[in-house]
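Below: one structure in C-alpha cells.
All protein chains but one are shown in place.
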Amino acid sequence: MSFWGDFLTRLSAGTLTTLELLSITIPLSIILGILIGVLRVYGGRLGSALANFYVFIFRGFPLLVTMMIMFFGLADVGIMLEPFWAASAAIILCSSAYQSEYVKTAILSIGKGQSLAARALGMNRFQEIAYVIMPQALRTALPGITNEILYMILYSSLAYVIGVSEIFASAMTMNSIWVRPGEIFGTIALVYLSMTTTASTVFKEIENRLRIPGFEGAR
Amino acid sequence: MTAAGEVLRVENLRKRFGKEEVLKGISFKVDRGEVKVIMGPSGAGKSTLLKCIDLLIPPDEGSIWLEGVELTSPGINVNQYRRKIGFVFQEFNLFHHLTAIGNVMLGLTKVRKLPKNEARELAEEALLRVHIGRDLWDKYPAQLSGGQKQRVAIARALAMEPSIMLYDEPTSALDPQLTGEVLQVIKELAESGMTSVIVTHEVGFALEVADELMIMFDGEIIERGNPSEVIYSPESDSAKVFFKKVLRLGGVGR
Partner (left out) sequence: MSNLQVLAKYLPYIFDGSLWSLGLVGAGLGIGFAIGVLMSLGQVYGNPLIRKIVDAYTWFFRGTPLLVQLFLFHWSVFPAIGLRTTALETSMLVLGMRSGAYQSQIFRGSIESIEEGQVLAAKALGLSFWQQSLYVVLPQALRKAVPQLSNEYSIILKDSAVCFVLGVMEIMTRTRYVTIATGIALIPYLIAGALYIALTYLGAKAFDMVYSRIRIQGLVTG
C-alpha cells in the first residue's frame, strides 16, 4: 500500500473516533457544567461546597492525570473502563468543571433587579432561575462555552495516551511504520486546524444569530 | 373613592438592617380605587416599605393583609399573592433577554399559566393601555427609550391583573422630558380605578392624583392627609424643610 493510501485509511478511522469522542463529551460536559454552575450559585451551603470541591479537583488536575486515573487508577479498585469510555469520562469531568466556571460567572453577572422583578411577578425560585436568570446567563456564558469546546477538540488528542485510536494515535502508528514525521505530523496539524477553524466559524455564526440588542457588552 | 372595601392593610411594620431601624412601625390601609402617594427624603425607608409589602424583603415585625388574607402569616404561598401586587421599579428591571411583549407575556404564561394566544391578547391589551404601539412590541429593552421601558414595565405588572399597583419612584431614573409620558399613564390608570401606592418626588403629580398623601421621614409616617394641605401647610418641622427643598428644586406642576 502506498504511504498516502495507508495514511488516508488510518486517518479517516482516527477522525471518526475523535468525532465520536467529541459528540459524546461536548454535550455532556455542557449539561454537567451548567448543572454544576447552577449548584455553585444556588446549591445552598452543602450543594455549593460539593460543587466547588468538584471544580477544585477537576480544574486543578491536568486532564492527563484525570485520564490516567480513569483508565489505570480505577482499575486498582476493580473498575475497568474501556479506553474510549475512560477518556470520555475524563474529558467530561475536566471540561464540565471549566464550563461551570463560565456559567457561574455569568449567573453572578445578572443584576439583582432581574431577580426582584421575577419575584414581584409571583415566580417561584425555580421559575425565576429557569425563565429569567438562565436564559440571560447562558447567552453571557456562550463565548466561554464555545471557547471550551475548541479546547476539547485539541485536548481530545490526549486520549491517545490511554490507547484510544483517535486521530493522533493514527499518526503515531503511521510514523512507526513509515517514519516520515514531517508529512505525518504536518498533515495531522492541518486536520486539527481545519476542525478548530470550522468550529470557531460556526460558533461565531451561532453567537451572531443568538445576539440580542443590549447583550453585546455583557461579558 | 368608594367604600368598596379595603385592599391592603399594613399594621405596625418594622424592619431593621443591622443596627439601623429603617421602618419603625408603619400602619396604613388602602381602599379599592384609592391612590396613596408617599413622599419623603432619600433614605427615609420608602423603597424598603414597598418591598416589604410585596415581601421582596421580609419584614421583621408587623402584618400585611391583602384583600383579607394575611401575607405575613406563616406557611402562606407568597408567590400566589405576589402576582396580585403589581410592582414597578425605579430602574425598570425589564428582562433583558425578552422583547417588550415577551416581557409582558412571561408572567402570564409561567405564573398564571395561560395558553400562549390568550397571554398574547392580554399582553397586547396591556401594552396598548400604556400607549406602547405595535411597532415597539418586538423591540428588546435596549432598543427602547427610558420612558418606553418604564411603560412596558407597567404593562408587565398590569397584565397580571393585580389588585393593587406599587410604584417605587417610577420616574426617578428618567430624563426630565420623559417623565411626563410615564406619569400620564400612571394617572390614567389611577383614574380608571386602579388601586395604587406611589412613591414619588413629583409634587405636581402628587397633587393631581393622590387621594391621600403620606410623608415618610426616618422610618416613620410623620404626616398624612389631603395632598394640598400636607404640601402647602405641613405641621411638622421636618416636613416643612423637606417641602421647602422639593418645591424649590422641582417646582409645582412640572
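Some points to look at:
Order as written gives the chain letters A and B; numbering starts at 1 within each chain.
By our rule, a contact is a pair of C-beta atoms (placed from the backbone, for glycine too) under 8 Å apart; a residue touches a chain by one contact, two chains touch by 3 or more.
Just so it is clear, the structure is predicted and the values come from calculations on it, not from any experiment.
Of the chains displayed, those contacted by the omitted chain across the entire assembly are A. Taking the complete complex into account, A:193 is the one of A:31, A:108 or A:193 that touches the chain left out. Note that of A:75, A:108 or A:202, the residue touching the chain absent from this view is A:75.
The chain not shown here is touched by just one of A:130, A:161 or A:177, and that residue is A:161.
Although one chain is hidden here, its contacts on chain A can still be listed: residues 56-57, 60-66, 68-69, 72-77, 154-155, 157-158, 160-161, 168, 171, 175, 181-182, 185-186, 188-189, 192-193, 196-197.
Please note the rule applied: only the chains that are shown with their structure count from here on.
Computed centre separation for the pair chain A/chain B is 46 angstrom, with centres defined by C-alpha atoms. The part of chain A that touches chain B in the complex is made up of residues 111, 113-114, 116-124, 127, 131-132, 135-136, 139, 212-215, 218. The residues of chain B lying in touch with chain A in their complex are 51, 54, 56, 79-87, 89, 91-97, 106-107, 110-111, 139-143, 153, 156-157, 160.
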